[in-house]
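Right, chain A next:
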Amino acid sequence: MKALLVIIAFCGIAWMDLPDMIKNKQWRNLAIYSAIFLSVLTFGVLVASDIKVPSPIKAIQVIYRDILGLSFKAS
Partner candidate 1 sequence: MKRRYYSFFPQNYKKNLAALRATFEDSSDLVIREFSFGTNKDKEVKAALIFLDGLTNPTIINDSIIKPLMHDNHLLYEEEASDLSDLDLIRNRLLSVGVVKTIYTPNEVIEACLSGNAILMTDGFCQALDIGAKGGEKRAVSEPVSETSVRGPREGFTENLRTNTAMIRRKIKDPSLKIRSAVIGARTHTQVNLLYIDGIVDPDLVDEVERRLKKIDTDAILATGYVEQYIEDNPYTPFPVIWCSEKPDAVAGKLLEGRVAVAVDGTPFVMTMPMLFIENFQTAEDYISRSHYATSMRILRLIAFTISLFAPALYIAFTTFHQELIPTTLLFTTAASSEGIPFPAPVEMGIMMLIFEILREAGVRMPRPIGQTISIVGALVMGEAAVQAGIVGAPVVIVVAITAVSSFAIPFLMDAVSIIRWFLLILASTMGNLGITVGVFILLVHLSSLRSFGAHYLAPLAPFQRRDLKDTAVRAPLWAMHTRPRATNPQDLKRLRSNPPRNPSSSEKATGVRNHDKEQQYDP
Partner candidate 2 sequence: MKSTGGNISPKDLMFAVFCFIQATVLRSGYIIAVTRQDSWAMAMTGFLFAIPIVAIYAALLRKFPGKNLIEISDCIFGPIIGKVVSAFYLFFFLSLAALNAHDLGSFVVRYLMPETPIAMVLLISLMGCAYALRKGIENLMYLSICLSIIVAGAVAINSILVLNDMNPGFLKPFFQMDLMTYIQGTVTIGAVPMGEIIAFTMITPMLEKEKKVLKPLLFGLLLSAFSMAFAMLRDILTLGPLVSIVSLPSFESIRYVTLADTLTRMESIYAVVLILLFLFKVCILLYAFILGLSHILGRKNQPLPNQDHTNPSFNTDQPSNPKSFPPLTLISTALVFFYSLIVFESAMENIDWGASTAPFFSLTYELLLPAVSLLVAFLRKLGKAREVRE
């Protein structure tokens, strides 16, 4: 259900962005755009369908705190 909403929203985004590029025949931009569009769409669908996507912030925290040892002690 939520994933469906995400897809609908992305259709809206595409509807707003694509016509200009197609009209102006910017095929390179279109290709880049589609690549980003699809990856964000995948990301969004994953988030929306409650599949646990690990937060990059978590990874950074592990790198900084546990590997580099850089962290303040939380009060």
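On how the list was made: all candidates are chains of the complex that A comes from, given by their letters.
The rule we apply is simple: a residue touches a chain if its C-beta (ideal position, glycine included) is under 8 Å from a C-beta of that chain, and two chains touch if they have at least 3 such contacts; residues count from 1.
Small disclaimer: the values here were computed from a predicted structure and weren't measured.
Although all of 1 or 2 belong to the complex, chain A touches just one of them, candidate 2.
Residues 9-10, 13, 16-17, 20-21, 24, 26, 28-30, 32-33, 36-37, 40, 43-44, 47, 53-57, 60-61, 64-65, 68, 70-75 of chain A are the ones that touch candidate 2 when the two sit in their complex.
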